[in-house]
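Left out: one protein chain. Kept in place: all the others.
So that you can tell them apart, the chains are marked A, B and C in the order they are listed, and the count of residues begins at 1 in each.
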Amino acid sequence: MKKLNIAGIFPPIATPFANGRVAHDRLKENLDRWNKTHLAGYAVFGSNGESVYLEQEEKLALVDTVKQNLPQGKLLIAGTGCESTEATVRLTNLAAERGAHAALIVNPHFYKAKMDNAALKRHYLTVADQADIPILIYNVPKFTGVNISPEVVASVAEHPNITGIKDSSGNIAQVGEMIATTPPGFHVLAGSAGHLLTALALGASGGILALANVAPDECCRIFEDFRGGRHAEARELQLKLLGANKAVTAQFGVAGLKAALDMVGYFGGDPRPPLLPLGEEQRNELREILKRANLI
Amino acid sequence: MKKLNIAGIFPPIATPFANGRVAHDRLKENLDRWNKTHLAGYAVFGSNGESVYLEQEEKLALVDTVKQNLPQGKLLIAGTGCESTEATVRLTNLAAERGAHAALIVNPHFYKAKMDNAALKRHYLTVADQADIPILIYNVPKFTGVNISPEVVASVAEHPNITGIKDSSGNIAQVGEMIATTPPGFHVLAGSAGHLLTALALGASGGILALANVAPDECCRIFEDFRGGRHAEARELQLKLLGANKAVTAQFGVAGLKAALDMVGYFGGDPRPPLLPLGEEQRNELREILKRANLI
Amino acid sequence: MKKLNIAGIFPPIATPFANGRVAHDRLKENLDRWNKTHLAGYAVFGSNGESVYLEQEEKLALVDTVKQNLPQGKLLIAGTGCESTEATVRLTNLAAERGAHAALIVNPHFYKAKMDNAALKRHYLTVADQADIPILIYNVPKFTGVNISPEVVASVAEHPNITGIKDSSGNIAQVGEMIATTPPGFHVLAGSAGHLLTALALGASGGILALANVAPDECCRIFEDFRGGRHAEARELQLKLLGANKAVTAQFGVAGLKAALDMVGYFGGDPRPPLLPLGEEQRNELREILKRANLI
Partner (left out) sequence: MKKLNIAGIFPPIATPFANGRVAHDRLKENLDRWNKTHLAGYAVFGSNGESVYLEQEEKLALVDTVKQNLPQGKLLIAGTGCESTEATVRLTNLAAERGAHAALIVNPHFYKAKMDNAALKRHYLTVADQADIPILIYNVPKFTGVNISPEVVASVAEHPNITGIKDSSGNIAQVGEMIATTPPGFHVLAGSAGHLLTALALGASGGILALANVAPDECCRIFEDFRGGRHAEARELQLKLLGANKAVTAQFGVAGLKAALDMVGYFGGDPRPPLLPLGEEQRNELREILKRANLI
């Protein structure tokens, strides 16, 4: 069994809302623009897609809309991780039925202290056994308070239905360890544009990057420059994007990502409560940061 | 408008499963026993009830079962907090329809860094405005990574539909600050049996305590001894229960709480995956701890 | 061998500086005032005494000054904990020579992750064996990032030269566990006025409290009201002091403690760099907080 090849740059797309409901027309407009770039596909309802604020039917409708607007050759990844193992399998297979190619499964995390190596290993193996599509582990300690160890990743990486991991820990040595201790064909993907180039330098196959919503061309260019051996160009662009990347992630969060989308010509809109939209002063600061990165 | 009086001891009841499904008959048996104690009521699908592993219909069915077995004068509190404000209101009002007297609303927490004072304040005021039953704030940083500040609590405590807070932070000075800065009639409840007596000494009105699943009489006795001015007795019992309380919370978690239920004659059973049940060695250690606390 | 009885309220006294040097005359003035209160003694160069900014000779000179101004019956405790076991023994015995009655030994902490149970146990037993005066363990995770477990405390509590522990963790259940699992005669002391009353309610023998620098009478009154069975009075005063205590500890730190000393009529002065003194706005806020607590 050959693993699904997940390489290149994917945005975990923001979920557009109008009057509190998912705005599928706006999403379609965004997709029309993103489709003109070199993005390798889309991750829907990941953590930047406000997954935790979406009902199951809303999630599946998002799969439908992206699927209907997905060019040949691009991949559709659905963020189907839930707290319970059973619910994760169920949602994964519903997304598969609607056409998702792969599932991004966040570490279960409410009972953080009990999500030890044994619990995470059982979880991922069970999901992988029962899922109808390949799965990617999703490690994002800043949101979950849980970090999956390279030892667990190595121990499940041979499973034919576990195709890789998105690591957003920001711990680049850990990314390297995951690459060093998993078999060829297991894909380690950067989880933030802040460490895209460095993850590639260690052997990552791409990235699932919030910033790729706003700066798809630039993110793809780092990937392509690196692959093409144009290290100086890749480095220069990586350094230039760091401030913008921080702005749409740690600094301003999902509300900042959506405001940035609005500023660069996509539809962003407001996040769902309890997330607050940016205030005017924050928007001004964000605009300056995007200008400095040549994104507007 | 007079606030709902929430005083005394409540267990956040464990959710019994058999073959992976909610075992309502087992829950009824547990309730029959708990009903013979001085417990002031029950909290269903709180964090010890594996709320994050339950589907909406399972939650509402739990409300039904407890309601049908609820003696006059005891309160039914439902753990209806969700990540989104809108979903929280919706689930709260569904639980209200089925007979819940109050709702326990955990801090939204996935986007931890953005759950600042302004976001939490808006969340709780919105939910309180739209909820058909009184709400209790639920602060449990060990699971959520979010701590609500006493300042926010004070700023929303006058809302007629916010009746109090369950604080499980373990930060007793913070519990005191919440008592000192909120109006009379706002109920501050201990969130762990580990600080029950000390919270009472500062003016708390009771506690919602995992340990009260296993040791309802003992927890009620601390409350009653304290109220009756029997400080030495209350202190002695409080100290004796600390080890058992730690065992069924931080040390062994929900799986430990359920194993302890089995050991003291209730039905506990296994938690849902990804939580692992206790191994044999852990069970032996737990049994010794319960014996030392005179619970078996 | 009977353990030294450490009961009542002790301030970990601020170290006054003038032109960057220790101002022994100012310290003497402060001591003259403190000596008129019911304080049970003084802790010199604890964490509130800017121990980490003092040279060894400065520390020993502080012992001298306090010793010369120490009324009969009051205790002098010196904060002699260092990172290395050997240096801790050496400084402890130098302080003992100069007249200190007991030593407060902070957990070594630079190599946090390696300060496990075995390392801490060996450290405290070695120091206790070699120290010429009784030692108190000092647990202050907010500064050290290390928490000593109740298990280690219980395992060393029988040592005749380990007289007790100051616990500043703020984890009141842990304070209770330490009381419950150590022999009578082992003194558990509150490490912050924020949990003074609650620690007493569990059996603590007193407190070493930053706030006792500024509000010695009030801190002593909580202790005496509690001992005298005047629970309502103790509770009322405890609640009133919480804001002021937070101001001179977590909120404004040592600089705030010193500014508060100036405001209530003692000498405070500025901390040593790199600590910054309070700005004007912070001073105004602090003054309001002290007023609300009836301290000015």
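One rule holds for everything that comes next: contacts are C-beta pairs under 8 Å (C-beta built on N, C-alpha and C of every residue); 3 or more make two chains touch, one makes a residue touch a chain.
Computed from a prediction, not measured in an experiment: that's the story for all the values here.
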| item | value |
| --- | --- |
| Chains in view that touch the one left out, judged over the entire complex | A, C |
| Selected from A:K3, A:H109, A:K166 or A:H195 as touching the chain missing from the view | A:H195 |
| Hidden partner interface residues of chain A, rising order | 170-173, 176-177, 179-180, 192, 194-195, 197-198, 201-203, 231, 235, 238-240, 242-243, 245-246 |
| Missing-chain contacts mapped onto chain C | 20, 47, 52-53, 55, 83-87, 108, 110-115, 118-120, 122-123, 126, 142-143, 145, 250, 253-255, 272-276 |
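Here, only the chains that are shown with their structure count from here on.
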| item | value |
| --- | --- |
| Chain A and chain B, separation of their C-alpha mean positions in angstrom | 35 |
| Approximate Å spacing (C-alpha centroids) for the pair chain A, chain C | 49 |
| Residues of chain C touching at least two other chains | none |
